[in-house]
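Scroll down for the structure; my scribbles are underneath it.
Apart from one protein chain that is not included, each protein chain of the complex appears where it belongs.
For clarity, chains are labelled A, B, C and D in written order, and residue numbers in each chain start from 1.
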Amino acid sequence: MSWEPLILTFKLALVTTLALLTVSIPLSYWLAYSKARIKPIVQTLVSMPLVLPPTVLGFYFLIAFSPNTIFGGWLNEALGIQLVFSFPGLVVASLLYSLPFMVHPIQSGFSGVSNSLREASYLMGKSKLQTLFKVLLPNIKPSLLTGIVLSFAHTVGEFGVVLMIGGNIPGKTKVASIAIYDEVEALNYASANFYSLTLFVITFGILLTVYLINGGHLKKFWK
Amino acid sequence: MSWEPLILTFKLALVTTLALLTVSIPLSYWLAYSKARIKPIVQTLVSMPLVLPPTVLGFYFLIAFSPNTIFGGWLNEALGIQLVFSFPGLVVASLLYSLPFMVHPIQSGFSGVSNSLREASYLMGKSKLQTLFKVLLPNIKPSLLTGIVLSFAHTVGEFGVVLMIGGNIPGKTKVASIAIYDEVEALNYASANFYSLTLFVITFGILLTVYLINGGHLKKFWK
Amino acid sequence: RGNSDKLTIAVSSNMQYSIEEIAAKYTEHTGIACDLVVGSSGKLTAQIMEGAPFDVFLSADMKYPQMLYQKGHAKAAPKIYALGKLVLFASNKEIVPKLEFLKNDSIAHIALANPKTAPYGRAAMEVLEHNGLVYSVKDKLVYGESVSQTNQFMSTGAAQMGFTAKSTLIGTPLSQQGHWIALDTNSYTPIQQGIVMLEDDTAQDRASLSFLEFIFTEEAQEILKKYGYSTHE
Amino acid sequence: MINIQIQKQLDGPEGPMLLDLNLQVPMGQLITLYGPSGAGKTTTLKILSGLMQAETGKIMVADSTWLDTSEKICLKPQDREIGYVFQDYALFPNMSVRQNLKFAQPKDKDSGIVQELIQIMELENIQDRKPDTLSGGQQQRVALARALVQQPKILLLDEPLSALDLKIRLKLQDYLLQVHRKYGLTTFLISHDIGEIHRLSDWVVVLEEGSVVRQGSPSEIFINQNLSGKFKFKGEVLHIEKNEVVYIVTVLVHNEVVKIIAQESEVKNLGIGDAVIVASKAFNPIIYKVS
Partner (left out) sequence: MINIQIQKQLDGPEGPMLLDLNLQVPMGQLITLYGPSGAGKTTTLKILSGLMQAETGKIMVADSTWLDTSEKICLKPQDREIGYVFQDYALFPNMSVRQNLKFAQPKDKDSGIVQELIQIMELENIQDRKPDTLSGGQQQRVALARALVQQPKILLLDEPLSALDLKIRLKLQDYLLQVHRKYGLTTFLISHDIGEIHRLSDWVVVLEEGSVVRQGSPSEIFINQNLSGKFKFKGEVLHIEKNEVVYIVTVLVHNEVVKIIAQESEVKNLGIGDAVIVASKAFNPIIYKVS
């Protein structure tokens, strides 16, 4: 058993979660507060990556990112970015695929914050950005946590899309989920169990720590 | 192209979402309000199905539910329920797999409701159950919606678990996601695209309607 | 279940085109309808071990059927019904596929099935080793879960060249997209594909058996040949 | 008789503070809790209602034990038959005004009361609106109405009229008193308005820093002990105007403005904004400056 796939997995999960957070906060903000007519459509679109089987979604990504297509070719030539069979490709694909897990909870968090808090902040001359970071986000911590945990866990377990677009290259795109899958396919159950257990235990540890910190259960150890 | 897989898909998604809702409301309630010490652990456990690749998870379900094991054998003999390669099996597996998508948003919704609303209801002599249904749930509609949409969409696209435990049996366990997967595997892109598009359009329609109703955009048509 | 005039046949992905034709012929002769469950051999094997309602299993190799037999999931020892052929495919019409060409800089990715799980992947690795190419192309290799996925890599143009099963090219959309050459059968261990009749309730037995017999008839073997398998000599 | 003996540690305005009460209150009375901000008034009502837990203590209401920490008895809030107007109203945002009232109405009790309260509280025209579109005073009235709909045995009112103007305030005070008497309620009121307290309450408990510092009838608590004139008010000078030979001093006494005729000697130390006492001696009222 090698540690490479595990390290790669957590790297992918971390990068994806952070990138998702960055993308989802403005998007959720817009979805929560905008009165635009196309809002319900955007809201629906955000959920759509979920309804296609991951492998199929991965297949469409493969087509979109392939250097043969206009988009993929342009990325490749103009920017030198190759999205198929590469780590950045995995990140982009996971990002799109996990988007709803981040956007939906944050959006419902925003809609739960009393308007007068935002208004009070505006009256103090604070910009929308300051209000977002100092007032809104700190007050929707449970929703942010939900978004982060769901996206993180989901990216750890992500498989179909990654399999499709990653090409199972050891050290580059062979994440733990694929390694486990390989072992199951090869009927090496002992090995698969071992991988699964390791993945499970590590993720369990990470999430448990997050929840303990969030619940204030760890405070006594700091003081 | 046959409609069977599509019908099966939406049947599965509907049954799973309803079952999930039933299970998740008490669980989220407990997670939101209990002060038990094991709470962070339960909270973490709920997210764990996500971190295993769906196919692998499906594989473990397969083993767990198989009539060869004690649990599966007992189910089979005592209750006459067979969970492998059957529709009920798909439901049970999807339920476990999509649990976090329902539990997390609802839980963070509950934690956002002001305590004094619950208290006011108790003082009116209302039981916890009445308070839950009349006061709490109606006030966390955005979170419920998030949970429902995520679980529904996710079950529609569910694939790995279903393939493993369902076995791709037409009319019984061959859902749309697997049908699309089959077509992609066979390089019948036209057919795959058609299935995908149909699935996409129908789900888009369902979710859009949900959002429009929720946003009050459809009210004018009722009056 | 228990519908005795229906067979559920589990079949590995490299057979997905030929099996349709064979099953159609079989139904024509016997009036027994067939449900086809296509998947990777490993996954199908795992399912069979947990009691999947399949009657017959056509694998991409002998390893899985052998194992099923040893563990008591099969009625009789597996038999080889066909030998798979490995080909080298180039998705660009301009390129005439040749092994040496794999080293060319214009080839960024070479697709093959996962050697760990798929017999066609194992064979492809053997070919590369045989020709001393492993070292020079190892950074270009991308692995599909199965032959089907390998084909998807190539058909989308994500991989420029790759190894695949001949049976998945004959008369399929992919073959229109580029050129392929068959590889020297001496450069890899023959891909023996096995069929096995599964342990099952007796109602299905006769049908299973008749299908097993049917696949070795002249008629079925001709179809297999047409799809690029060589048959048992 | 209601017997309250409770202790609870709080973060008071001056650091840790022990809420430590020992009260005996006859049933059927209207008791006011009076005291500065942070004294523990709201906390007392919360403990009485069962929404907060006292660390140690005992609450007996008539014959039943609501709380006894030594025996680990604690009656659920649901079973205490209490009507409570929260300081922050706690209206259900998902229900209209009428639905809020309907929800509070016990199944087995008179249902005409919803309509009656909607009328008394002047809520007819807003009865189908959701609370979040209501003005502050409207919300407060809905909260009060909702507590009364319950027809509880015990009514806890946390500044129930503070956001209302004088006119409706007086009207609702009358109504409260009427309900209190009609149903024989025992009512605990938190109020800062001394007039209101006088008008409504039988007994005043003054809380400071978590302890009862004084209790008694409103007049015992609020009567100015060193009354020397026959009648005597505190006031504030608003205006001084010379009118031929005398001065007319306009004084604000509570909400009313009074004009008093004064001599030049009387006004010479007076300035606008000065606090004064207006009293009536044997003859004309006189006016003199306080300290």
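To be clear about the criterion, a residue touches a chain if its C-beta (ideal position, glycine included) is under 8 Å from a C-beta of that chain, and two chains touch if they have at least 3 such contacts.
Predicted, not measured: the structure shown is a model, and the values here were computed from it.
The omitted chain makes contact with just one of the residues A:80, A:125 or A:216: A:125.
From the options D:107, D:167, D:182 or D:268, the residue with contact to the chain not on display is D:167. Of the candidate positions D:15, D:112 or D:271, contact with the hidden chain is made by D:15. Contact between chain A and the unshown chain involves residues 114, 116-117, 119-127, 134-135, 138-139. Hidden from this view is one chain, which touches chain D at 11-15, 34-38, 41-43, 87-88, 122, 125-126, 129, 133-138, 140-141, 158-159, 162-169, 192-195, 198-199, 218-219, 222-224, 227, 230-234, 236, 238-239, 250, 252-261, 278, 280, 282-285.
Note that in this section only the chains that are shown with their structure count from here on.
Centres computed as Cα averages put chain A at a distance of 19 Å from chain B. Averaging Cα coordinates per chain places chain B and chain D 51 Å apart. Contact of a single residue of chain A with at least two other chains is seen at positions 59, 181, 184.
Shared interface positions of chain C, defined as residues touching 2 or more other chains, are 43, 46, 149, 152.
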